[in-house]
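With one protein chain held back, the other chains of the complex are shown just where they sit.
Right after this comes chain A.
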Amino acid sequence: MGQITLQGVQKSFGPVHIIKGADLDIADGSFVVFVGPSGCGKTTLLRLIAGLEDVTGGAILIDGKNVVDTPPAKRGLSMVFQSYALYPHMSVRGNIGFGLKMAGLAKDEINRKVEAAAATLNLTPYLERKPRELSGGQRQRVAIGRAIVREPKAFLFDEPLSNLDAALRVQMRIEVTRLQKQLGTTAIYVTHDQVEAMTMADKIVVLNGGKIEQYGSPLQLYERPANLFVAGFIGSPKMNFVTGESAAQKGAATIGVRPEHLKIERDGGGGWQGTIAVAEHLGSDTFLYVDAGPLGMLTARYIGELSLHAGDRVSLVPDPARIHRFDQSGNALRN
(Lines give C-alpha, C1' and ligand atoms only; values in the text may rest on other atoms or scores of the structure.)
Protein backbone atom coordinates (compact mmCIF):
# COMPACT_ATOMS: atom_id res chain seq x y z
CA MET A 1 0.00 0.00 0.00
CA GLY A 2 1.18 3.49 -0.66
CA GLN A 3 -1.52 6.09 -0.36
CA ILE A 4 -0.15 9.55 0.39
CA THR A 5 -2.23 12.49 1.50
CA LEU A 6 -1.06 16.05 2.08
CA GLN A 7 -3.21 18.27 4.28
CA GLY A 8 -2.37 21.96 4.29
CA VAL A 9 1.36 21.29 4.12
CA GLN A 10 3.42 24.45 4.59
CA LYS A 11 7.12 25.09 4.59
CA SER A 12 9.05 28.29 5.27
CA PHE A 13 12.75 28.89 5.41
CA GLY A 14 12.87 31.82 7.80
CA PRO A 15 10.59 34.51 6.41
CA VAL A 16 10.43 32.89 2.96
CA HIS A 17 7.34 30.79 2.34
CA ILE A 18 8.28 28.04 -0.08
CA ILE A 19 5.13 25.94 0.18
CA LYS A 20 1.99 27.94 0.91
CA GLY A 21 -0.37 25.17 1.89
CA ALA A 22 -0.60 22.09 -0.31
CA ASP A 23 -3.52 19.64 -0.28
CA LEU A 24 -3.14 16.52 -2.35
CA ASP A 25 -4.44 12.97 -2.52
CA ILE A 26 -2.20 10.43 -4.19
CA ALA A 27 -3.86 7.09 -4.84
CA ASP A 28 -2.05 3.83 -4.22
CA GLY A 29 -0.11 2.64 -7.26
CA SER A 30 -0.43 5.85 -9.23
CA PHE A 31 2.36 7.74 -10.94
CA VAL A 32 2.20 11.40 -9.97
CA VAL A 33 4.47 14.04 -11.45
CA PHE A 34 5.23 17.38 -9.80
CA VAL A 35 6.00 19.86 -12.52
CA GLY A 36 6.66 23.58 -12.51
CA PRO A 37 9.27 26.21 -13.25
CA SER A 38 12.49 26.49 -11.21
CA GLY A 39 11.90 27.66 -7.67
CA CYS A 40 8.23 26.67 -7.62
CA GLY A 41 8.80 24.40 -4.61
CA LYS A 42 8.40 21.02 -6.29
CA THR A 43 11.65 19.59 -4.96
CA THR A 44 10.95 21.03 -1.50
CA LEU A 45 7.53 19.36 -1.51
CA LEU A 46 9.15 16.05 -2.41
CA ARG A 47 11.75 16.45 0.34
CA LEU A 48 8.97 17.20 2.82
CA ILE A 49 7.27 13.96 1.89
CA ALA A 50 10.61 12.13 2.14
CA GLY A 51 11.26 13.62 5.55
CA LEU A 52 14.52 15.29 4.56
CA GLU A 53 12.92 18.60 5.54
CA ASP A 54 10.55 19.24 8.44
CA VAL A 55 7.15 20.73 7.66
CA THR A 56 6.28 24.13 9.10
CA GLY A 57 2.59 23.28 9.21
CA GLY A 58 0.03 20.73 8.05
CA ALA A 59 0.08 16.96 7.92
CA ILE A 60 1.47 14.28 5.65
CA LEU A 61 -0.40 10.98 5.82
CA ILE A 62 1.04 7.77 4.45
CA ASP A 63 -1.61 5.04 4.44
CA GLY A 64 -3.64 7.16 6.83
CA LYS A 65 -0.86 7.69 9.39
CA ASN A 66 0.58 11.13 10.02
CA VAL A 67 4.34 10.82 9.45
CA VAL A 68 5.34 14.42 10.13
CA ASP A 69 7.42 13.37 13.14
CA THR A 70 8.67 10.10 11.67
CA PRO A 71 12.32 9.98 10.54
CA PRO A 72 12.86 9.43 6.78
CA ALA A 73 13.94 5.81 7.01
CA LYS A 74 10.83 4.84 8.98
CA ARG A 75 8.40 6.31 6.44
CA GLY A 76 8.92 3.37 4.10
CA LEU A 77 9.74 5.56 1.11
CA SER A 78 12.80 5.44 -1.09
CA MET A 79 14.29 8.20 -3.11
CA VAL A 80 16.26 8.54 -6.34
CA PHE A 81 18.39 11.67 -6.25
CA GLN A 82 19.23 14.02 -9.06
CA SER A 83 22.96 13.38 -8.65
CA TYR A 84 22.18 9.67 -8.06
CA ALA A 85 24.13 10.01 -4.76
CA LEU A 86 25.73 6.59 -5.16
CA TYR A 87 28.29 5.65 -2.51
CA PRO A 88 31.51 5.94 -4.54
CA HIS A 89 33.62 3.46 -2.58
CA MET A 90 31.01 0.68 -2.61
CA SER A 91 30.39 -1.75 -5.44
CA VAL A 92 27.02 -1.79 -7.19
CA ARG A 93 26.12 -4.70 -4.92
CA GLY A 94 27.07 -2.70 -1.84
CA ASN A 95 25.15 0.33 -3.04
CA ILE A 96 21.93 -1.53 -3.73
CA GLY A 97 22.20 -3.58 -0.55
CA PHE A 98 23.15 -0.76 1.83
CA GLY A 99 19.60 -0.05 2.98
CA LEU A 100 18.98 -3.74 3.65
CA LYS A 101 22.24 -4.00 5.55
CA MET A 102 21.23 -1.04 7.70
CA ALA A 103 17.89 -2.74 8.31
CA GLY A 104 19.86 -5.68 9.71
CA LEU A 105 18.91 -8.34 7.16
CA ALA A 106 20.94 -11.56 6.88
CA LYS A 107 23.72 -11.60 4.29
CA ASP A 108 22.25 -14.25 2.00
CA GLU A 109 18.86 -12.58 2.05
CA ILE A 110 20.47 -9.28 1.08
CA ASN A 111 22.30 -11.02 -1.75
CA ARG A 112 19.13 -12.67 -2.98
CA LYS A 113 17.21 -9.39 -3.04
CA VAL A 114 20.06 -7.41 -4.57
CA GLU A 115 20.45 -9.96 -7.33
CA ALA A 116 16.73 -9.95 -8.04
CA ALA A 117 16.72 -6.15 -8.28
CA ALA A 118 19.83 -6.21 -10.46
CA ALA A 119 18.20 -8.72 -12.79
CA THR A 120 15.13 -6.49 -13.16
CA LEU A 121 17.36 -3.59 -14.18
CA ASN A 122 19.86 -5.55 -16.33
CA LEU A 123 22.64 -4.75 -13.89
CA THR A 124 23.75 -8.33 -13.15
CA PRO A 125 27.05 -8.11 -15.09
CA TYR A 126 28.02 -4.94 -13.23
CA LEU A 127 27.34 -6.01 -9.64
CA GLU A 128 31.00 -6.00 -8.58
CA ARG A 129 31.88 -2.71 -10.28
CA LYS A 130 32.32 0.65 -8.61
CA PRO A 131 30.00 3.53 -9.62
CA ARG A 132 32.83 5.40 -11.36
CA GLU A 133 33.25 2.46 -13.75
CA LEU A 134 29.65 2.78 -14.96
CA SER A 135 28.05 4.94 -17.63
CA GLY A 136 25.46 7.60 -16.77
CA GLY A 137 22.53 5.37 -17.63
CA GLN A 138 23.93 2.48 -15.60
CA ARG A 139 24.46 4.73 -12.58
CA GLN A 140 20.90 5.87 -12.95
CA ARG A 141 19.75 2.26 -12.89
CA VAL A 142 21.83 1.54 -9.78
CA ALA A 143 20.13 4.48 -8.07
CA ILE A 144 16.76 3.03 -9.06
CA GLY A 145 17.89 -0.41 -7.91
CA ARG A 146 18.76 1.03 -4.52
CA ALA A 147 15.21 2.38 -4.37
CA ILE A 148 13.31 -0.73 -5.45
CA VAL A 149 15.24 -3.27 -3.39
CA ARG A 150 13.70 -1.99 -0.18
CA GLU A 151 10.17 -2.62 -1.50
CA PRO A 152 8.99 0.81 -0.39
CA LYS A 153 5.45 2.11 -0.17
CA ALA A 154 6.38 4.77 -2.71
CA PHE A 155 9.28 5.90 -4.87
CA LEU A 156 10.34 9.51 -4.83
CA PHE A 157 12.22 10.71 -7.91
CA ASP A 158 13.99 14.07 -7.83
CA GLU A 159 14.65 15.06 -11.46
CA PRO A 160 16.42 11.75 -12.01
CA LEU A 161 16.88 12.06 -15.75
CA SER A 162 18.19 15.61 -15.95
CA ASN A 163 21.84 14.51 -16.09
CA LEU A 164 21.35 12.20 -19.05
CA ASP A 165 21.62 13.06 -22.73
CA ALA A 166 18.45 13.43 -24.76
CA ALA A 167 18.36 9.97 -26.35
CA LEU A 168 19.07 8.17 -23.08
CA ARG A 169 16.50 10.30 -21.33
CA VAL A 170 13.75 9.08 -23.64
CA GLN A 171 14.84 5.49 -23.12
CA MET A 172 15.06 5.78 -19.32
CA ARG A 173 11.70 7.57 -19.28
CA ILE A 174 10.09 4.52 -20.84
CA GLU A 175 12.03 2.14 -18.57
CA VAL A 176 11.02 3.97 -15.41
CA THR A 177 7.37 4.10 -16.46
CA ARG A 178 7.33 0.40 -17.32
CA LEU A 179 9.09 -0.57 -14.10
CA GLN A 180 6.59 1.42 -12.05
CA LYS A 181 3.63 -0.23 -13.77
CA GLN A 182 5.23 -3.65 -13.31
CA LEU A 183 5.85 -3.14 -9.58
CA GLY A 184 2.58 -1.29 -9.03
CA THR A 185 4.24 0.93 -6.45
CA THR A 186 3.15 4.53 -5.95
CA ALA A 187 5.63 6.97 -7.48
CA ILE A 188 6.13 10.70 -7.10
CA TYR A 189 8.32 12.21 -9.74
CA VAL A 190 9.67 15.76 -9.83
CA THR A 191 10.65 17.36 -13.12
CA HIS A 192 10.71 20.71 -14.83
CA ASP A 193 10.33 19.03 -18.21
CA GLN A 194 6.68 19.06 -19.25
CA VAL A 195 7.28 16.36 -21.87
CA GLU A 196 8.41 14.00 -19.10
CA ALA A 197 5.40 15.05 -17.07
CA MET A 198 2.91 14.48 -19.91
CA THR A 199 4.36 11.13 -20.98
CA MET A 200 4.99 9.49 -17.61
CA ALA A 201 2.24 10.69 -15.33
CA ASP A 202 -1.08 9.20 -14.41
CA LYS A 203 -1.71 12.53 -12.76
CA ILE A 204 0.19 15.79 -12.89
CA VAL A 205 0.53 18.38 -10.14
CA VAL A 206 1.37 21.79 -11.60
CA LEU A 207 3.12 23.95 -9.04
CA ASN A 208 3.83 27.65 -9.24
CA GLY A 209 5.23 29.90 -6.53
CA GLY A 210 4.61 27.32 -3.80
CA LYS A 211 0.96 26.77 -4.73
CA ILE A 212 -0.71 23.86 -6.49
CA GLU A 213 -2.23 25.37 -9.62
CA GLN A 214 -3.95 22.25 -10.89
CA TYR A 215 -4.01 18.52 -10.21
CA GLY A 216 -5.28 16.20 -12.92
CA SER A 217 -4.50 13.76 -15.67
CA PRO A 218 -2.23 14.96 -18.49
CA LEU A 219 -5.11 15.29 -20.95
CA GLN A 220 -7.31 17.11 -18.44
CA LEU A 221 -4.54 19.65 -18.04
CA TYR A 222 -4.13 19.96 -21.78
CA GLU A 223 -7.81 20.20 -22.60
CA ARG A 224 -9.16 22.01 -19.56
CA PRO A 225 -6.41 24.10 -17.95
CA ALA A 226 -7.71 25.71 -14.75
CA ASN A 227 -5.95 29.02 -15.27
CA LEU A 228 -3.59 31.03 -17.42
CA PHE A 229 -0.50 29.60 -15.77
CA VAL A 230 -1.36 25.97 -16.44
CA ALA A 231 -2.56 26.84 -19.94
CA GLY A 232 0.77 28.47 -20.71
CA PHE A 233 2.89 25.87 -18.98
CA ILE A 234 1.43 22.69 -20.45
CA GLY A 235 1.80 22.22 -24.19
CA SER A 236 4.65 22.95 -26.55
CA PRO A 237 4.89 25.36 -28.29
CA LYS A 238 3.11 27.56 -25.74
CA MET A 239 -0.53 28.49 -26.02
CA ASN A 240 -1.27 31.84 -27.73
CA PHE A 241 -2.99 34.39 -25.52
CA VAL A 242 -5.05 37.19 -27.00
CA THR A 243 -6.58 40.06 -25.05
CA GLY A 244 -8.65 43.02 -26.09
CA GLU A 245 -11.50 43.03 -28.55
CA SER A 246 -11.21 39.47 -29.83
CA ALA A 247 -11.39 38.28 -26.23
CA ALA A 248 -14.25 40.59 -25.33
CA GLN A 249 -16.30 39.18 -28.24
CA LYS A 250 -16.09 35.79 -26.49
CA GLY A 251 -16.98 37.34 -23.14
CA ALA A 252 -13.55 36.87 -21.59
CA ALA A 253 -10.62 39.01 -20.49
CA THR A 254 -8.14 36.71 -22.23
CA ILE A 255 -8.63 33.92 -24.68
CA GLY A 256 -6.08 31.21 -25.40
CA VAL A 257 -5.61 29.08 -28.50
CA ARG A 258 -3.03 26.35 -28.85
CA PRO A 259 -0.76 26.61 -31.92
CA GLU A 260 -2.15 23.31 -33.23
CA HIS A 261 -5.69 24.67 -33.11
CA LEU A 262 -5.05 27.60 -35.42
CA LYS A 263 -6.00 26.98 -39.01
CA ILE A 264 -3.53 28.58 -41.41
CA GLU A 265 -5.02 30.22 -44.49
CA ARG A 266 -3.58 32.38 -47.22
CA ASP A 267 -3.95 36.10 -46.71
CA GLY A 268 -7.47 37.39 -47.16
CA GLY A 269 -9.30 34.68 -45.23
CA GLY A 270 -11.08 35.37 -41.94
CA GLY A 271 -9.44 35.33 -38.52
CA TRP A 272 -6.25 37.10 -37.45
CA GLN A 273 -4.02 38.62 -40.11
CA GLY A 274 -0.26 38.73 -39.83
CA THR A 275 3.16 38.41 -41.43
CA ILE A 276 5.34 35.36 -40.89
CA ALA A 277 8.45 36.36 -38.91
CA VAL A 278 10.06 32.94 -38.71
CA ALA A 279 9.04 29.64 -40.28
CA GLU A 280 10.48 26.41 -38.89
CA HIS A 281 10.26 23.40 -41.20
CA LEU A 282 10.79 20.15 -39.30
CA GLY A 283 9.35 17.88 -41.96
CA SER A 284 6.82 16.33 -39.61
CA ASP A 285 5.61 19.75 -38.46
CA THR A 286 5.81 23.33 -39.58
CA PHE A 287 5.92 26.04 -36.93
CA LEU A 288 5.04 29.58 -37.97
CA TYR A 289 5.78 32.58 -35.78
CA VAL A 290 3.43 35.24 -37.02
CA ASP A 291 3.59 38.93 -36.25
CA ALA A 292 -0.08 39.75 -35.91
CA GLY A 293 0.25 43.49 -35.30
CA PRO A 294 -1.75 44.61 -32.25
CA LEU A 295 -2.28 40.99 -31.17
CA GLY A 296 1.46 40.41 -30.78
CA MET A 297 3.33 37.29 -31.87
CA LEU A 298 1.22 34.22 -32.53
CA THR A 299 2.52 30.70 -32.97
CA ALA A 300 0.82 28.29 -35.33
CA ARG A 301 1.55 24.64 -35.87
CA TYR A 302 0.79 22.71 -39.03
CA ILE A 303 1.17 18.94 -39.08
CA GLY A 304 3.23 18.10 -42.15
CA GLU A 305 5.06 20.37 -44.54
CA LEU A 306 3.65 23.73 -45.54
CA SER A 307 5.53 25.80 -48.08
CA LEU A 308 5.22 29.20 -46.45
CA HIS A 309 8.20 31.41 -45.66
CA ALA A 310 9.19 34.44 -43.66
CA GLY A 311 7.56 37.56 -45.06
CA ASP A 312 4.45 35.78 -46.38
CA ARG A 313 1.12 37.13 -45.18
CA VAL A 314 -1.27 34.63 -43.63
CA SER A 315 -4.49 34.61 -41.69
CA LEU A 316 -4.95 32.39 -38.67
CA VAL A 317 -8.40 31.05 -37.88
CA PRO A 318 -8.91 29.67 -34.36
CA ASP A 319 -10.93 26.48 -33.97
CA PRO A 320 -14.01 27.85 -32.14
CA ALA A 321 -14.51 24.65 -30.12
CA ARG A 322 -11.01 24.83 -28.74
CA ILE A 323 -10.77 28.39 -27.53
CA HIS A 324 -9.94 28.65 -23.84
CA ARG A 325 -11.53 31.60 -22.02
CA PHE A 326 -10.08 33.23 -18.92
CA ASP A 327 -11.47 35.94 -16.65
CA GLN A 328 -9.76 39.04 -15.30
CA SER A 329 -7.88 37.15 -12.58
CA GLY A 330 -6.67 34.46 -14.96
CA ASN A 331 -9.06 31.68 -13.96
CA ALA A 332 -10.70 29.61 -16.66
CA LEU A 333 -14.32 30.40 -17.58
CA ARG A 334 -16.45 27.32 -18.18
CA ASN A 335 -19.70 27.34 -20.14
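One rule holds in what follows: a contact is a pair of C-beta atoms (placed from the backbone, for glycine too) under 8 Å apart; a residue touches a chain by one contact, two chains touch by 3 or more; residues count from 1.
By our rule, contacts and distances are computed from a predicted model.
Asker: Which name from "Sugar ABC transporter permease", "Isoquinoline 1-oxidoreductase alpha subunit", "Phosphoribosylformylglycinamidine synthase subunit PurL" or "TonB-dependent receptor" does UniProt give the chain that's left off?
Answerer: Missing chain, UniProt protein name: "Sugar ABC transporter permease".
Asker: Out of A:A22, A:M79 or A:V92, which residue would touch the omitted chain in the full complex?
Answerer: A:M79
Asker: Write down which of A:F98, A:Y126 or A:Y302 is the residue touching the left-out chain.
Answerer: Reading the full complex, the residue touching the unseen chain is A:F98.
Asker: For chain A, which residues touch the unseen chain?
Answerer: Here the touching residues of chain A are 50, 52, 71-74, 77-79, 81-83, 85-90, 98-99, 102-103, 146, 150.
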